[in-house]
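One chain of protein is taken out of this complex; the other chains stay put.
As written, the chains take the letters A and B, and residue 1 is the first residue of each chain.
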Amino acid sequence: MSEEVLAIRDLRIEFPELFRTVEAVRGADLSVRRGEIMGLVGESGCGKSMTAMACLGLVPPPGRVSGHVSVDGFEVVGRPDRELLPVRGGLAAMIFQNPGKALNPFFTIGRQLTDVIRLHHRHGERESREVALEALRSVHLPDPEIALGRYPHQLSGGQLQRAMIAMALACEPKVLIADEPTTALDVTIQAQVIVLLRELADARGLTILFITHDLGVVGSLCDRVSVMYAGRVVEVGSVRDVLESPAHPYTRKLLATVPKLGDGHSELAFIPGQVPDMAFPPSGCAFHPRCERASPVCTKSDPDGRDLGAMHRVACHHAHGGGETEAPGTANGAPAR
Amino acid sequence: MSTLEADVGGLAPAWTGAHRWKRIRHFVGSHPLFVIGLTVFLVIVVAALAAPWIATHDPLAIKFSEKLQAPSAEHYLGTDSMGRDIFSRVLYGARTSLMVGVVVVGLAIGIGLPMGLLAAYFGGRIDTTMMRIADVFLAFPPLLLPIAITAAIGAGLFHAMVALAISWFPWYARIMRSSVLRVKSELYVSAARAMGVNHTNVMIRHAVPNALTPVVVQGSLDFGYVILAAASLSFIGIGAQPPDIEWGLMAAAERAKFLDFPWTVLCPGLAIFVTVLAVNLVGDGIRDLLDPKHQEFK
Partner (left out) sequence: MSALLEVRDLDKRYRTRHGVIHAVQGVSFDVREKETVALVGESGCGKSTVALSLLHLIEHDGGRVRFEGAEFDQLKGRREQELRRDLSIVFQNPYSSLNPRMRIKDIVGEPMRTAYGTRGRELVERVREQLEAVGLGPEHLRRFPHEFSGGQRQRIAIARALALEPKLLILDEPTAALDVSVQAQVLNLLRELQRRLGLSYLLISHNLATVESIADRVLVMYFGRIVESGTVSEVFNDPRHPYTRALLDSVPSIDPSQRHRLKPLEGDLPSPLRPPPGCAFAPRCARAAHDCTARPPPLGSIGSREAACYHPLGG
């Protein structure tokens, strides 16, 4: 087993509001090893983006963070901003959903790239320009010399996301945290970004934490996947284990709801009920109000994670075991295909 | 389970009626300055309305035998150079100031809001025309325009109010325009157009209610400045004229005697200060209450 580059232990993030406290993340554990692409999936409001922000110490005020996040051995939680400089853009870099909004429209791509490089390294102007060019080449941006002089609005969405990735990788981070970087892109561009990230992980040993709600992207890109629900990781395992034999009832339902190409006009399965209000999370297992396997114990105690096999863990009192032959799609009334 | 029964369950508890009331209560608790400002403002409003019953003397009664008396049990705040009771005059002066605030802000919004609305909603030539008109008025230094207008149409409280409203409305036109521009891009406006709602109804039912918040906030903040500006105009002699009872005018009339008989100037001056401060505190509070972005966390 290779070393752990990103380790999150019992992460808790709370947002005190006027009369209530929203518990965005409630004891999440996550571990990403070197050169691995870890997918973090869940529905909106499950805490996946906040988990990503916490990796760089970017949880916005008034959020309160506790627990441990270590990036390549560097503890992030509880550090003031000035001590986090080596992490932000150095050890870890982040790319966002909307590349157009993450770049400053008033400066050229080259200027913004070299600024980032010079923030972390003592490079001269020419040297940092060389590094910037190399970064743009590594993400296969066409005509990198010309692109350096371009302003963000002169590039297309796909080119912008490539430029963002180049900027993130310019300082050779250990971990790339990608928060829904393909959600705002068209499918053809999304496919380009997926292939690019795969290549970067394979060629450079880059570690990626990839946050998404799209299970198709997970299936096509990730090595392992963590499924988040109501601020906790409820299942983690290799992409094959989790997507092909999901053990947590939530993962099963989530998989069944995804319309897949080739399914035709079949009636779609759905998850009854709603995502819980995180100011008042349900007692016990947060999924029990929507779970058909729920029993009295589920309303009382929040299940701990348990191992199902090599690296496949699930937090459920009544997890679907390996012995069952039930296909994922038929578990919740969806017609068998 | 049928599709139709799903997903209609519980609402987030934060939005039930009890919570809304709690939210307001909490807001009040966490904004002590707002509460102080509001209390003072309400006291001023009550005092202004009840002036005839609270006043100890006729504010206009001239009694040279009692002129320039220091504050005493008979005259709580002393008398001015014509022997008029300053306490009573300050009370009646509150009526003038509050009326000025309401009328000027009301007039300015009354002119600026439709201009901004039409400019933003229809855009193009209407927009350019309306906004250039507004820009012309904005090009003058703040207090110079009302001075020039009153100089042209003659001094007097009413003329001063009109002049202030004219110099103030472009701000509302601009605020309303940018606010409506934001609302115009919302899909519910397109949705309403798509189902055949006419422009007038789209503006009244969709654009105005959603664009109003910044205008209300600005209006509540301006209320104090308007009172101050009106007092300034009166102080330099082109606002309220005797026998109007106005704080700025009261201070101006006695200013030569300030060093020897300080209460004659200090009392109306303090009245202006306290009122404007209270109104501004209330305005800040309203901004925080209406704009969730400003809500503080504890």
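In this section, a contact is a pair of C-beta atoms (placed from the backbone, for glycine too) under 8 Å apart; a residue touches a chain by one contact, two chains touch by 3 or more.
Small disclaimer: the values here were computed from a predicted structure and weren't measured.
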Which residue among A:L40, A:V77, A:V233 or A:A269 touches the omitted chain?
A:A269
Given A:V59, A:L200 or A:V218, the correct residue touching the omitted chain is A:V218
Among A:L119, A:I146 or A:V195, choose the residue that contacts the chain missing from this document, as touch is defined above.
A:V195
The missing chain sits against subunit B at residues 3-8, 11-12, 15, 186-188, 190-198, 201, 205-206, 209-210
Contact set of subunit A toward the excluded chain (per top definition)
43-44, 156-159, 186-192, 194-195, 213-221, 239-240, 243-244, 253-255, 257-271, 274-275
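As a convention for this text, only the chains that are shown with their structure count from here on.
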Distance from the mean Cα position of subunit B to that of subunit A, given in whole angstrom
50
